[in-house]
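Excluded from the complex is one protein chain; the other protein chains are retained at their positions.
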Amino acid sequence: MTRVEYGACLVVLLGALAPFWLGSYWLDIAFLTAMYAGIASAWNVAGGFSGTASFGHGLFFGIGAYTSGALFYHFGTSPWLGLVLGALLAALAGVVIAWCGVRYSIRGLSFAVLTLAFAEIAWMFVSTFEPLGASRGISLPPGAPGLASLQFPSARASFLAGLAFLALCQAVAWTVHVTPLGFRFRAVRENETAAQAMGINPVLVRVTAMALSGALTAIAGTIYAQYLLFLDPRTFFGPDVTIKVILFTLVGGIGSVWGPVIGAALLYPAGEWLRAAFGGQVPGLDILFYGSLVMVCCLTFPSGIVGTIGRLVGHAKRSPTPGTPAA
Amino acid sequence: MLFVAGVVQGIVLGIILALVTSGMTLIYRVTGIINFAHGALMAVAMYLAFDLQRSWGVDPLLSSLAIGPLMAIVGWTLFQVLIRPIRRQHHLLAIQVLLGLALVIEALLLMRYGADMRTAENVFSGRFTTVLGVGIELTRIVAFIVSVLGLTALGIALRRSDWGRRLRATAADEMAAHLVGISVTRVEAWTWGIGVAILGFVGPVLADVFKMTPDMGLRYTIVALMIVIIGGGRTMLGTIVGGLVVGLSETLGLLYLPGSYGGLMPYALLVLVLVVNPRATLAMVRGR
Partner (left out) sequence: MLLELDAVSAGYGKIVVLHGVSLAVDGGECVAVLGSNNAGKSTLLRVISGLVAGRGGRVSFDGDDIGPDSPGRRVSRGLVQVPEGRHVFADLTVEENLLLGGLRLRSGARRRARLAEMYDTFPLVVRLRHRQAGTLSGGEQQLVVIARGLMAEPKILMLDEPTLGLSPVAVDGVLDVLLGIRKAGTTMVVVEQNVQLCFDLCSRGYVLRQGRVVMAESMDRLSADGLKRAYFA
């Protein structure tokens, strides 16, 4: 890790403590920020580290939510079991999609669109499939609050759960980044043919990346479903979550361990604040600000906040941004 | 009979979608960027027609002649302001900026027109005609004819005109384009202008064929993206084929499959195309 990233790490840790002085409204936002930061980080493991960018993370999010939710609803199964099953199922989906991508040499933008297509198919399927509540969705029965049901009695407890999820994602991302696995990921991202010539198996790399990323995202789906207590196809399978986390990742800095977290920590609360401040008076004003913020951030920090700060400070040994064309 | 009806409806829809998509194909070929604000920009054109009709009673078929050039200026400006500064960066960045733009457009439309579903009727609205014994709205047929004309004109311009040659040359090899004296940036700006202008011409015509809502943008962007990919992203012909595949599969799917499973058909076909046709896929992957 670079000095900048240690600094970022510290800021985020301080930020993570701050919610203990906050009211439940802001705690709620802090919980969602942590969830989004975790998902963004999970996306980054595939999209940033290994260059396997997906537009269809809604698929994994939805699998996580619906596996645990439907099992809980129909059979009263513990959400923990659902969480594990959902993560495994999402990992499997990730493996299949990544394998398709490499097997039929679908890369870059086409791969992103392939993932989008899978997510859309799942979305439409769930919207029509009665046992999963079709387009009406499923209301989950509230259970006894506590760790066992993953339903938390207070905003603070939810926030802690979100933080735990974020910690898990960061642990995975950091482990991938510093171990030889991360080197393999970057090699495949920068030049698949050259990586292959070095004896790295790109199928294995992309499959691993998508499986990890998918499983983590599915865990987020389970936690979020138990928080909302309502499963709805658009929320979970729709493209909104993916678009947001890609945005957070790009603004923070794609391919760095802390970039996605920083992006989410800055943008998500800002968006919520905008909604609270303006959303009620003029419908659409909050979306307007949010969209503008996205454009301004992308135009001002084309290499992400981590990259930009790194360059300004001049200490960071940046790993090059994936996909940047050579001179 | 049901089948014939499905085929006729599907072809009509497919050709309309092909013209809608052609702007995205052009922009992708020349600048290597997928315009994720494509659908949102079409919504802008449609709502402008709606507004002109509500305020001054201008028929959308007429206002399209003014909205087209206006959207050309919009496209040209978008390139200069948003795309040009970042087009050499990570390709996800351009996508993200354009998604941001789509959000801004959606918000502005919501603020001005509200969330209700709208249409802007033209002189042919409310009437039906029969094609091969299949009843079909006249507005759809008008849109179909406009699309056929538009695609033909575009095809001829690309093939025969100097402008078309410059565009295809830039798409084929940017460095060589520089070296024969083509101003690549100018071609890119023009391509954005024309790609968006097509939406300006066709949007008002479609204002009584497709329903307008402020959040329609992303849906049509995804439809256009599917067509670009199914068609291989390289040629007008490919775009037409892609449009027909999507139009027919959706129409027939909705006719023959229970519930709304038919809506899945285009996506299923997209996956199939990506998996079994590496050539179309390769066209999308080349280096950009």
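Labels for the chains are A and B, by order of writing; each one numbers its residues from 1.
Operating definition for what follows: a contact is a pair of C-beta atoms (placed from the backbone, for glycine too) under 8 Å apart; a residue touches a chain by one contact, two chains touch by 3 or more.
Note that this is a predicted model, so its numbers are computed, not measured.
Engineer: Which of B:R88, B:H178 or B:R219 touches the chain that is not shown?
Structural biologist: B:H178
Engineer: Please pick, from B:V58, B:I136, B:A169 or B:L257, the residue that touches the omitted chain in the full complex.
Structural biologist: Residue touching the absent chain, from the options given: B:A169.
Engineer: Residue-wise, where is chain B in contact with the chain that is not depicted?
Structural biologist: 165-166, 168-169, 171-173, 175-183, 234
Everything below uses one rule, namely that only the chains that are shown with their structure count from here on.
Engineer: Which of the residues in chain B come into contact with chain A in the complex?
Structural biologist: 34, 82, 85-86, 88-93, 96-97, 99-111, 114-115, 214, 218, 222, 225-226, 229, 259-261, 263-264, 267-268, 270-271, 274-276, 278, 281-282, 284-285, 288
Engineer: In the complex formed with chain B, which residues of chain A make contact?
Structural biologist: 47, 53, 100, 104-110, 113-114, 116-118, 120-121, 124-125, 127-128, 239, 243, 246-247, 250, 254, 282-288, 290-295, 298-299, 302-303, 321-325
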